[in-house]
Every structure is written in structure tokens, then in C-alpha cells.
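Partial view: only certain chains, each at its native spot in the assembly.
We just call them A, B and C in the order they show up, numbering each chain from 1.
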Amino acid sequence: MKTIDINCDLGESFGVYKLGQDAEIMPYISSANIACGFHAGDPRVMVQTARLAKKHGVAVGAHPGYPDLVGFGRRDMAMLPDEIEAMLLYQIGALAGICRAEGVDLVHVKPHGALYNKAAKDLPLAMIIAKTVKSFSKELVLVGLAGSRSIEAGEAVGLQVLSEGFADRVYERDGSLRSRKLPGAMITDPKEVAQHGLELAKNGVTALVEGRTVHWAIQTICLHGDEPKAVENARALMNILKPGS
Amino acid sequence: MKTIDINCDLGESFGVYKLGQDAEIMPYISSANIACGFHAGDPRVMVQTARLAKKHGVAVGAHPGYPDLVGFGRRDMAMLPDEIEAMLLYQIGALAGICRAEGVDLVHVKPHGALYNKAAKDLPLAMIIAKTVKSFSKELVLVGLAGSRSIEAGEAVGLQVLSEGFADRVYERDGSLRSRKLPGAMITDPKEVAQHGLELAKNGVTALVEGRTVHWAIQTICLHGDEPKAVENARALMNILKPGS
Amino acid sequence: MKTIDINCDLGESFGVYKLGQDAEIMPYISSANIACGFHAGDPRVMVQTARLAKKHGVAVGAHPGYPDLVGFGRRDMAMLPDEIEAMLLYQIGALAGICRAEGVDLVHVKPHGALYNKAAKDLPLAMIIAKTVKSFSKELVLVGLAGSRSIEAGEAVGLQVLSEGFADRVYERDGSLRSRKLPGAMITDPKEVAQHGLELAKNGVTALVEGRTVHWAIQTICLHGDEPKAVENARALMNILKPGS
């Protein structure tokens, strides 16, 4: 019997601003990527999200991003390597400190937004991220886009990696995600999301890269928590992946 | 033979902004309280300061403050207990994460500015701080103003505490520090600073509180790193305290 | 025939974070208090809100607050007079700049949250605010709690003032607003909100202050835009106040 991880970006509220449906989604996922206060989240939200994850037995990971709250970490920034190292350690450490006080293990790290997307294509950046995660702890798991530089870098430094697939996103033939600026980039029907997630879990991603057919296995499936049907998507995906439950 | 700790608030630079003479002062102190990015400091400055402390064999502590960069954490803010808990864990954790990657132990916690001053007089706030520090680690040492509620709270929760005296500050008869808004609040001559520090180290603080004479021993002496003669003060103090060195 | 102003705090979204129902409420109000980026709002949200107000012929005012995004400007901060002056000019000017480019007049200023509440009781703070608003323009209208120090200060410096009443809040006998920490502080039924607003518009507030009965007329009625029934409240209030429309 094969198992697969379902992850979701959570803890993205900030002060009075609510984002996502953390409490509703928690029952249907196995890993929570918690925002660390730079692109989203604040210390109190982080505490509450760590507690919620603990209550549901969901693995906690850090979801560090660029220092750009108003841009939600989705705008690329020209940061130097030592700036990236330091901001990653700061954010991972901040969440780890909260986890320690709450009696929760910090299991994985998944970069957010523009940092995630850039690292997927930029090996030097991916290596900085992988080395920094390892410098915090060799036990941390690094989550990255299947087939990307992030996975390559994580493996190169000897970290355990999880190749990620997106149940609610359409893939291009080259294995990249269709830009959300294009129509039809998101899969919005919960049944289709679940079916796509099952396909990713069973068969991974097959892509045509520089004229060659490549195949990437998927170890964790991401669901977006801020989609209108996020909870239905999560429930449908869990049901299709755990037929016995 | 008795030993005494000399501490200094360091790592207070931010981006292009330089504050303090960290590299020059490090040789003369035994503990560094490193700002954690909320009232001063940024992730890269924190990394650099932790490395500098390691190089000099100086103990590293977290120096968390209010989220008020423009006010340098010196303005009181009406924060709720759970906001204070969360922001302390966040800041302590962020520095702990950096220390972990740099191979440095995090030894102590000393609140900064308005948070330090308020906790000295406000037992409920002091208890929140003490409990939060303990929730991160029972091994952390809590630094607070000698004779204050901070020390009382730290002892109440079972933390090791260090009662702090200020070599370059004038004390009022009730054992409080003379407000810096008043003339003559700072001792500026390095010889006098050293002499005052020696007195604090040997005899502690004697104060008249509600008609009774009280006495507080001092276990750590603070020097301000942003004073014009900060380095001379530190050198003079170390020389007078370590006559054999 | 008497007219009365209906105002609402708008433009409180920030980046990806949405707050309030600005577009839905605009048709039912006559004045919009637009957040200026310190406690809520960002430059783009400010532009969009100014445009929306222009489209609906709604008067635009600045809604400056403490520099505390995570606390939404609801936490008191110990700021110095010159810090308050400067931050008010900065925020008012920022919105005025946007209004100028959009061809919209800046009509009034209404402080936000903890700053509004503190100024209502603290005459020196109220005087700083009134003088600063006047230093920007003698034509600006100052909005403050009816019967408060804010109104007293505005009149003292010669500004036009608008005494504000709250249709969806319960008043205490002394004319203050019941704390939202107490049950029943908010009026939630749209019919009752409208009825309360009508009463405020016609008869103002009658309060018992230090043993004497005082009466304050109301020139502008505030509706909260982030209440669940904010739009229904606004519609009901407008309908009861404009029976001919």
C-alpha cells in the first residue's frame, strides 16, 4: 500500500486580516506549510496555526518567503545570497521557536511564492536554500516542484526531498505549471481536482523537456487553501486517495 | 574569587544603518544581547553578530522588543498577553535558528527598551515574559533589573535569573534608574563608569523602598554600546573587574 | 429640510487581504474615511478607493492611524507630539497626493482606532491633531466623537468640525460608547441600526456627565463597514434618513 502526502499553505492570516480556511481544511491534509511573518502570517497566527496542526496530527513545515507583505511574497526581489540565507534561518527559526513552545515538531520547509518559483529554475538559488535548510537541521525535509532545480539541489546536499504536484493546477507539456495569468490555469471542480490529484499520486508527471520525455514521481500533493472551493477540493481529494476511510 | 558578567546590547544595526561598535566592544564583554529584528537588527545583522560573539567566546542572548522599528522599541505599546507571548517566541526562535546554523548556544533572554522597563514594574507582564521564556527552554537565563518584578517573575517560574546593574547610569534612591530625560542620568567618564561598575559588582544596589532599606546583589553589569565612549567604558570596566588580566 | 452625513471607514484592505465591502457600501454613504497605509490600506487600495468614492460622488477624507499594521491601529502607542504631527501630515499628504492625481477633493480627516479614542479624552493630544490638520489646510473638516475633546480642540483652532454618532453602537449613560469587549455593544439588526441612526440624527446624544445632563448634536453618522450586515445597515439607514428617495 502506497501513501501520499497532502499539503496546504496555511497560517496566511495577518492581524485582523483573515485568509484561507485553516480550521476547515486541517482535517483533510497531512502537512501544513505555515507562513513565517515575512510575506504573510504574524506571530500570533503562527502560534494558533501550529496548535491547530497539532490537534489534527498534521505535520508542520516552515513556509518562508520574501520580505514583502504588501506583495504577499509573489514579487521577485533581487536579494543577495547572504540576505537569503539569513532571512531563511530567521523565518525557519521563528516558527521552530513557536513549535518548540507548543510541543510540535518542525518537519519540513517549503519556500513560498516568487522564491519557490525562482528556485525551481535557478540552481544557484536552489543550492543556497538547500544548504541553509540543512545548516538549520539535517533532519528537515525540503519540498520543491517535481523535476525542478529545488529537488536537484536538495538531493545534492543530502536532504530528504518531497517532489510536489499541484492537484488544482494545469500543467504545461514541459512539466511547468500553467501561469495563473492565463485562462484555465486553475482546476476548480472538486471532482476534477481529486481526479487530477489521484493521477499525480499514481503516475506522477510526464513532461517533454528539450525533446525528451521525462517522468517525475510525486510524493506530496499541494492544495491551495485560498481557493473558493478549497475545503471541497481537500475533502474530495482525501476521499479519492483513501478509499478505505 | 568572584566573577561577574558584563553584557551589552548589540546587533542593533539595520540594513545600511550602522549603530554601535559591536566589533570593538566584543573583546571586553562576556554576554551579548542581540536585537531580533522587531525594534532593531535584521536577519543578516543577527547572523554577523552571532558569528562575532562566537569568535570572541561571548555568550549570546536574545534581546526581543516591541514591533516598532521607527521608535526603536522605546515606545510603550498596548499589547495583549497572547500577542506578547507570540512575539517573544518568534524573536527568540529567530535568533535561536541563526545560532543553531552558526553553532552557537543561545544562553539568555533580556527584553529590550519599553518592554524591559514596563516588565520591571508590572508583575503580570513580567510573568508572561518569564513563562514564555521557560516555554521555549527551561535552560534559558532571564536577565532583568535588580530588585524588579522581572527578577521576581523569573524566580517564580523557576528560571535562572541574572540581576542587572547599569555601570553608566545613575540610580535614584529607590533603586530605579534616573530617567534619561533628566540631566546627569548618564555617567560619561570611563573611569567613573568603571568605578561604578566595580561598586555594583562588589556591593550591589542599596535602595530605600517604601521606607525600608533593601539590598540587591548584581550578577551582570550592562554597558550601553551606542554611547560615544562605549569602547573606553567597556575597556575600563573590564580592567577594573579583572585586575589580573 | 435637514441633511445628515453618513460616513464609513473604507479602503482597509491590504495587498491580497480583503476587508470590508467598499463597493457595496459606497452607494449608501456620503463620506468615506480612507485608511492611509499605517494601520490598514496600501497605496493601490487607496487609489482604488478614491476612484470608487469619486464614481459615487462620496466625499473623501483621510483616516490616519498609528503605525501598527498587525494591530490595525487599535493598540495605544506612546508617541511624542512631533511624531504624531509628522505621521499625520505624512498620511494626510499621501492620500491628498492620490486624490490630486485622481481629481478628487480631500474634504475631511477622521483619526482611526486607538488614536481616535485617545484624542476623544485627551485634550493635549486632540489639540496636536487639530493643529496639524489645520497646518495642512484650514479648509479640512475634522470629524470627532460628539461631546469629546476632539470636537473641543477642532473648534478651538477654528476648524469646521463634525460631531459623530455611531448608529451600530450602544451608548453608555455618560455618552461614551460601550466597550466592544462587553456583550451587546454592537447593534446588529439593520432595522434597529437605522432606527438608532434616525434618533441620533434627529435628537443627537443626551448624556449624564458629572451629574449634569448634556446634549450633543450629531452631524455625521458612522457605520462600520466590516460588520457582517454592513451593507444592509447602510441601506436601511439611508432609507430611513431619506424617505423621499
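Brief remarks on what is shown
One rule holds in what follows: contacts are C-beta pairs under 8 Å (C-beta built on N, C-alpha and C of every residue); 3 or more make two chains touch, one makes a residue touch a chain.
Computed from a prediction, not measured in an experiment: that's the story for all the values here.
Shown are 3 identical chains; the number of copies across the whole complex in this structure file is 4.
Keep this in mind: only the chains that are shown with their structure count from here on.
Over half of the residue numbers at the interface between copies chain A and chain C are found on both sides, making the touching surfaces mostly the same.
Centres computed as Cα averages put chain A at a distance of 41 Å from chain C. Listed for chain B are residues 83, each touching two or more other chains. Across the complex, chain C meets chain A through its residues 14-17, 19, 42, 69-72. Touching chain C in their complex are the following residues of chain B: 67-68, 70-71, 75-79, 83, 114.
Residues of chain A that touch chain B in their complex: 37, 42-44, 46-47, 82-83, 85-87, 89-98, 100-101, 132, 135-137.
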